[in-house]
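Omission of a single protein chain aside, the complex is shown with its protein chains in their original locations.
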Amino acid sequence: MPTTLHNEDLIAMLCEMIKARVASDRLWSLQRQGRIGTIAPIDGQEATTVGATWALDPTTDWVIPQYREPLALGRFGPEVLNRFAAWALGHPEGGHIPEPVRVFPPQISLATQILHAVGLAWALKLRGEPGVVLVFFGDGSTSEGDFYEAGNLAGVLEVPVIFLCSNNQWAISTPTSKQTAAAGFASKAEAFGIPGVTVDGMDPLAVHEVVAAARDRALAGSGATLIEAVNYRLNAHTTADDPTRYVPEDELAEARERDPLVTFRRQLEARGIWDRHHQADAEQAAASAIDHAWNWATNLPLAQLDLFDHVFANPTPRQQRQRAALADHLGHESGGGAR
Amino acid sequence: MPTTLHNEDLIAMLCEMIKARVASDRLWSLQRQGRIGTIAPIDGQEATTVGATWALDPTTDWVIPQYREPLALGRFGPEVLNRFAAWALGHPEGGHIPEPVRVFPPQISLATQILHAVGLAWALKLRGEPGVVLVFFGDGSTSEGDFYEAGNLAGVLEVPVIFLCSNNQWAISTPTSKQTAAAGFASKAEAFGIPGVTVDGMDPLAVHEVVAAARDRALAGSGATLIEAVNYRLNAHTTADDPTRYVPEDELAEARERDPLVTFRRQLEARGIWDRHHQADAEQAAASAIDHAWNWATNLPLAQLDLFDHVFANPTPRQQRQRAALADHLGHESGGGAR
Amino acid sequence: MSDPTMTMVAAINATLAAEMERDERVVVFGEDVALSGGVFRATEGLLDQFGEDRIVDMPLAEAAILGAAAGLAAGGMVPVPEIQFLGFGYQAMHQLAGQIARFRYRTLGRFEMPITIRSPFGGGVRTPELHSDSLEGQLTNIAGLKVVTPSTAADAKGLLTEAIRDPDPVVFLEPLRGYRGVKGPVPQGEYRVPFGKARWATPGDDVTIITWSYQVEVAVRAARNLAQQGLSVGVLDLRTLVPLDIDEIVAAVERTGRVIVVEEAVPTGGFAAEVIATINEYAFWSLEAPPVRVSGFDTPYPVGQLEDTYVPDARRIEAAVHRLLEVRP
Partner (left out) sequence: MSDPTMTMVAAINATLAAEMERDERVVVFGEDVALSGGVFRATEGLLDQFGEDRIVDMPLAEAAILGAAAGLAAGGMVPVPEIQFLGFGYQAMHQLAGQIARFRYRTLGRFEMPITIRSPFGGGVRTPELHSDSLEGQLTNIAGLKVVTPSTAADAKGLLTEAIRDPDPVVFLEPLRGYRGVKGPVPQGEYRVPFGKARWATPGDDVTIITWSYQVEVAVRAARNLAQQGLSVGVLDLRTLVPLDIDEIVAAVERTGRVIVVEEAVPTGGFAAEVIATINEYAFWSLEAPPVRVSGFDTPYPVGQLEDTYVPDARRIEAAVHRLLEVRP
């Protein structure tokens, strides 16, 4: 396990991976209890997310996630998990990750975020600010025009962006073999004139290493890198999905053998910096983290008229009229006296 | 000049190239006289277009052009030029290339046609029909998401399509260096898992050869090929453009040395199958072809109410009402008696 | 009634199978439609029945799905692509509005586009962003598209059959909430519902509610509540927005003089505005009170905790009816 990372980093990384899995499981059960809507678990992609973010500097670098990663962005602060819980609850605060946390909210319209990353990296370059932008997206998302337009634009502009394809082998029920005939997603970098690297996405240290190298490159002014982190989706696409309809059992079983939470733990144990006490502590800390996030999110106040806030900096006359009419209606509904 | 083509083909190809240039020049003057709208000349791209289409079988294969190629698609019949004249005149018949000519009308929304080509090739495959689809697009158009989505889809579906990037070095005023950082457009095939080939687009025989090979591949069921034909735009982008603002003079002068109408003519002369009489005859035939197309197109009848035709197979009630109201209005306008 | 009762999604599924059976040019494709049978199971079983040439899991690219549909149509096929959620139709708007809608016009009929684009839309089921957006206002402004919005299981069958056989492009909008939330008798065998013929979901003489898709359910609920208060409120289900049944709208206005148009969408530039403009055009003098919109609001479709406020419900419609009846010229 050759790595430049210190023991405390390795420990923190495993803790974050455990936190992500525990939080994911918890949200899964909450959905099953009908307390939140559809949720996308992270199982199998913890190493990719954590390994990558550990190569970043949260005070200068940015992360733009798809929708699974927010569970594992603890390196950027606990706020990300809190907001993700609110997001799962369908509360508007869920999309609001406050400054100075350099993380975007989850993206639903696939691959659009890859272009935002290029634009943001361009802004850093124009403003002469240090820092890089790391953007996550799935294997399926690489089929969208936005992915290619982003890669091509980054190649031309030479901006400090890292494209991280978290290849979990599936886009809902669609396997990578139906997604592309290319020899791997990293090879698509050829189309952009930027380097493409494939890495074992189940190994956080391997991911850390390639992301750190891509970051150095970006900071040196040499532009973008496309990284394909090969991992596996160990759970369903979302709570609404039944993967037994399409995921081959043997393939899944084989992937489970490589579960990063098991393999990385073994590595740390072998290094003598982790034992079952650490494990128990980490699991408990994880449980408190998601408990805390859940409590925070469930206690957020909400008024129905908040619906109108933040469309524009200042509402239009029509929005004002609509808001007044709705207030009136809700007032009537609640007995009229409320007005 | 090693080629499998017969002398009569070589002669016909040069004639077609001459026809394209002459027609292009004629339309240019007509625009300057204010008789037609903006027109995109073909100068410098004749060899690419003609070489490519000579590898096709017009009874089974399809051509989907961008907007320059229709001037040089005589292999699919004179109808294409007639319709292009009508198109330049802004007559609705300009978009209607009648059966059995397997050519699509000019495409204005760049790169959208590349996806149409994949769909059409897919239809051929599903129906078990012989034939391939050849789609033309510019270097600039490769930056659109549609190009990549099309390439990727063709790779997955293994359909008989040939992607032909006519790289004339410019997208209006934008040079290829600002279009992509990739090492050439053919290298983008890597992203699709299909072969990519670069060819001298000023040499019709070289283009013919690679397109013929791609066609064989496609007919054999091995799927798509991306071809980059490197040529040069020897004239303005369109009649509305002033290339002296941005095209380097020396670069243009160098490209003019490779003008395919000169170099290919020399080749045929060297082969002893072309002389200045042929040249004069070809130029005259070209002039008659565009004369004929122009006469045909300028004599097309048109009623203003044709505006409503062919939106749907059958007009909606609203369209019927609108049409009636317009007829009424036009009747009043023309004195009322006309109704 | 001997017609079997089905959910809307079951009716859609059965109709797809019947049309694929009838016409081998029909091909179904989209994201996750084949192997998994679609995220709402609308295409379940088709893979087994028709094989992987006829129903195809596509790469995740909406423009590719619709762009390929245009090419397939030009090549003589009858494409039935699915856009997994209507909000992702934006990714393909250039192919839909710029290409599919114009191919026949551009080529004077040489290339027909008998394409049926199926897509779920609409709110009420706590989906994340962009899954719930109602885009009829935008789609109907694109000349060359038909826009079809069934509200019952029977209409889902009858209109989908018609859509697939129509020689022109149809955007077939399936209400998310209706897939399993709407059930009803579905005629067996060949069943077609012609485009451009509105349907009285509930007859009524005091006020007419004009709406479409899932809001028909909501409006009928409102009408039922109002009936208990002695009010006779009719609900006119437009069924298809393009073509629009102008005649029936005019007849309704002539009869009741009072109209409410209900839509889930952003009101500004929405289709309810079009209905009101149409009424002004053809039935102005029959109006006894200004026609009223009950809509979403001029905000993006909100997050789950706010959506019940955003989407019109029976109470908002009832309140509008009461207000409308108070109006005296």
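By written order: A, B and C. Residues from 1 in each chain.
The rule is simple: contacts are C-beta pairs under 8 Å (C-beta built on N, C-alpha and C of every residue); 3 or more make two chains touch, one makes a residue touch a chain.
Keep in mind the model is a prediction, meaning the values are calculated, not measured.
If you put the hidden chain back, the residue from B:Ser24, B:Gln113 or B:Ser141 that touches it is B:Ser141. Annotation: of A:Asn7, A:Ser29, A:Gln284 or A:Thr316, A:Thr316 touches the absent chain (contact as defined above). The set of chain A residues touching the chain not shown comprises 92-93, 95-99, 104-105, 109, 112, 114-124, 126-127, 133, 145-146, 149-150, 152-153, 156, 309-313, 316-318, 321.
For chain B, the residues touching the absent chain in the complete assembly are 37-38, 67, 87, 89-92, 94-95, 106, 108-110, 140-141, 143-146, 171-174, 178-180, 240-242, 245-246, 302, 304, 306-308, 311, 316, 318-319, 322-323, 326, 329-330, 332-333. Listed for chain C, the residues touching the missing chain in the whole complex are 87-88, 90-91, 93-94, 97-98, 101-102, 105-106, 129-130, 135-144, 242, 244, 265-266, 268-274, 276-278, 280-281, 284-285, 287, 289-293, 297-300, 329.
Note that in this section only the chains that are shown with their structure count from here on.
Among the chains present, the centre nearest to the common Cα mean is that of C. Among the remaining chains, the Cα-based centre furthest from that of chain C is the centre of B. Separating the centre of chain A from that of chain B, both taken as means of CA atoms, is a distance of 45 Å. Between chain B and chain C the centroid-to-centroid distance comes to 39 Å (mean Cα coordinates, whole Å). Centroid to centroid, with C-alpha atoms defining each point, chain A and chain C lie 34 Å apart. Counting partner chains per residue, chain A has residues 143-146, 178-180 touching two or more of them.
Multi-chain contact residues of chain C (touching two or more other chains) are listed as 58-59, 61, 63-64.
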